[in-house]
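Note that this complex is displayed minus one protein chain, with the remaining chains in position.
Order of writing sets the chain letters: A and B. Residues in each chain are counted from 1.
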Amino acid sequence: MFDLSFIILPLTLLATAVMAASASVQAHRADMDAFGATVLAIATGMGGGTLRDLFLGNTPVFWITDLRYMMVAIPVALLGFILASRMPSGNGQRLAMLLHLDAIGLALFTLTGLQVALAAGVHPMMAIVLGCITGTAGGMIRDLLCNMTPSLLKEDLYATISLVGGGIYIALLPSLGETPAFAISFGTMLLARIIVLARTRTSDAA
Amino acid sequence: MFDLSFIILPLTLLATAVMAASASVQAHRADMDAFGATVLAIATGMGGGTLRDLFLGNTPVFWITDLRYMMVAIPVALLGFILASRMPSGNGQRLAMLLHLDAIGLALFTLTGLQVALAAGVHPMMAIVLGCITGTAGGMIRDLLCNMTPSLLKEDLYATISLVGGGIYIALLPSLGETPAFAISFGTMLLARIIVLARTRTSDAA
Partner (left out) sequence: MFDLSFIILPLTLLATAVMAASASVQAHRADMDAFGATVLAIATGMGGGTLRDLFLGNTPVFWITDLRYMMVAIPVALLGFILASRMPSGNGQRLAMLLHLDAIGLALFTLTGLQVALAAGVHPMMAIVLGCITGTAGGMIRDLLCNMTPSLLKEDLYATISLVGGGIYIALLPSLGETPAFAISFGTMLLARIIVLARTRTSDAA
């Protein structure tokens, strides 16, 4: 945790911001107002970590004791909502940008969730599962609140990438140590997700 | 807590009853039977406080250790369901009555949730958030179970009133003490909600 801690916190806050931004764009599509977008952004950005903390019994959950998560998510959500309402629709470039930022969030939340689970003394196999929950549950809650079937359940290469990334981290941790394992796992997840997104765009365009 | 405790408990039970009644009317609209209405009423009346307790780690959650909440919610839900199935539809007066009772529930749950959070040693800013969750999450769960996008996400003057009311309580508490802060915050939230409801009805009628 030593070498990484000073980089993990800003990255986690960045991931929370990214998830919040993507949620507020979706809120705009679902005809919500600025307040609804903020609630949705908070639920999306903190939902995965909240479930992880509840399942582990880490209470009060992380965002109650550390106000910074709310203080990052709320302005980002409002900003995202304002930008989304001024965007010309049908362009798709901003959606693509958000999907790539969302991929950063998936990779970061997976790894920070996994580390919290390991620190709680959980079996490594289960820590991978809890990392995946941390990385993906926020998006599931977002889709439920928007009254949609969670896209996670229909897109197999989202959560699978999280599980594989968690497995890579656990496999490399004993020999390489935390920082290299984190970096390789993070890079692999990000790259895999970018390839999936590129293929989806290509097949959509065809 | 001294002066208020003897009035807060009956008011909380009243709020639970009110939320349960409003849920059972919605259950009737959604074609549920009496049992479904009861489940929906329990989830609506106790959902907000349950989430608050889970997030804080106050377990077992309040309704497990205090049976009175169930014993109030269940008969009220059944009564509400029976009345709703005998009501002539299209009148709107009973819906209006329920919306006003729901406003009482919103104000009461916000303040009792806030007090529970403060008693747990939470930062005042976060206590306002937990008060808002206590006041509004029951209705969100109700809408989710009815397979609707939560109205909270589309109606900005519901949760906002809860947050403002919580802010008033926190602001007045140091100088005025608990009872006046409670009374002023409660009155403000109720009045604000009644004004919003009156305006909505006027604009619907126009």
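Throughout what follows, a residue touches a chain if its C-beta (ideal position, glycine included) is under 8 Å from a C-beta of that chain, and two chains touch if they have at least 3 such contacts.
Remember, it's a predicted structure, so these values are computed and weren't measured experimentally.
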Which of A:Pro10, A:Gly57 or A:Pro174 contacts the chain that the document leaves out: A:Gly57
Sole contact to the chain not displayed, among A:Leu130, A:Leu173 or A:Ala192: A:Leu130
Of B:Val61, B:Ile82, B:Leu157 or B:Leu176, the one touching the omitted chain in the full complex: B:Val61
Absent-chain interface as seen on chain B, which is shown: 27, 30-36, 39-40, 50, 54, 57, 59-61, 64, 67, 70, 144-147
Absent-chain interface as seen on chain A, which is shown: 54-57, 59, 120, 122-123, 125-126, 129-130, 140, 144, 147-150, 152-156, 159-160
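The rule is simple: only the chains that are shown with their structure count from here on.
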Angle, in degrees to the nearest 5, of the Cα rotation that carries chain A onto chain B: 120
Approximate Å spacing (C-alpha centroids) for the pair chain A, chain B: 31
